[in-house]
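A protein chain is absent from this complex, but the other protein chains hold their places.
Up next is chain A:
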Amino acid sequence: MSAPMVDVRSVHKSFGALEVLKGVDLQVRAGEVTVVLGPSGSGKSTLLRTINHLEKVDQGWISVDGALVGYRRSGDKLYELREREILKQRTRIGFVFQNFNLFPHLTVLENIVEAPVSALKRPRKEATEAARGLLDRVGLADKAGAYPKQLSGGQQQRVAIARALALEPRLLLFDEPTSALDPELVGEVLDVIKDLAHQGTTMIVVTHEIGFAREVADTVVFMDDGRVVEQGSPGDVLDAPRHERTRAFLSKVL
């Protein structure tokens, strides 16, 4: 087996006295879709945020695409990276937030063009062309000049996905991408994510959409109380869970 695209090793993370991650291990291979399920407070969002170093881990380590996240090894020491280097690492990892976090004072097109131009130093003209292509891909070619507030939640999340894709990341992280949406808008966002999955994009999706997990995931990971309780194919974890806690969770959400 080749080296995993994402390698998480015995990661611990506390916020004050509260230990949120209690030794998490996770491997994701290139081109795979991993869906992380679990009750709220189980640490799944925090895990996702440690992978692009929005949260610093207290113990353990994470590597993405062969590079340690947030640190540089030299001899037998790990040196913490400077913010500039961390920002550079993040351009290879796309992140989609639950609340979209689009920049409200910039148009849809400006939202997408901003990072390629300022972080990757792409020429603005080239980045704009690419952005228009991405908008077309998420079905919003006619909204380039609109401001985020003029769009529905589903449209905003699709713009946020296009914005993450504009950096051509090697890995995409989705943090409950449909949880802030009205029920009738969930489908359009999941369709875009499914599309990306079929094109072989490596991604980790934290979600409560069991149907989506069953249909798209290569691996389903169930987390509870800061630990990975079980993982496997959707068939195994969703239909024949081995752990009591997984069964209890699934019986509540299905």
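Descriptive notes on the structure:
Here, a residue touches a chain if its C-beta (ideal position, glycine included) is under 8 Å from a C-beta of that chain, and two chains touch if they have at least 3 such contacts; residues count from 1.
Just so we're on the same page, contacts and distances are computed from a predicted model.
Candidate names were "Deoxyribose-phosphate aldolase", "Basic membrane protein A", "Diguanylate cyclase" or "Amino acid ABC transporter permease", and the UniProt protein name of the unshown chain is "Amino acid ABC transporter permease". Check A:F97, A:F174, A:F212 or A:F249 against the missing chain and you find that the one touching it is A:F97. Touch with the chain omitted from the figure is made, among A:V8, A:L140 or A:L167, by A:L167. Within the full complex, the residue among A:Q59, A:S118 or A:S152 touching the omitted chain is A:S118. One chain is missing from the display, and on chain A it is touched by residues 52, 54, 83-84, 87-91, 93, 95, 97, 99, 101-107, 114-115, 118-120, 147-149, 163-164, 167.
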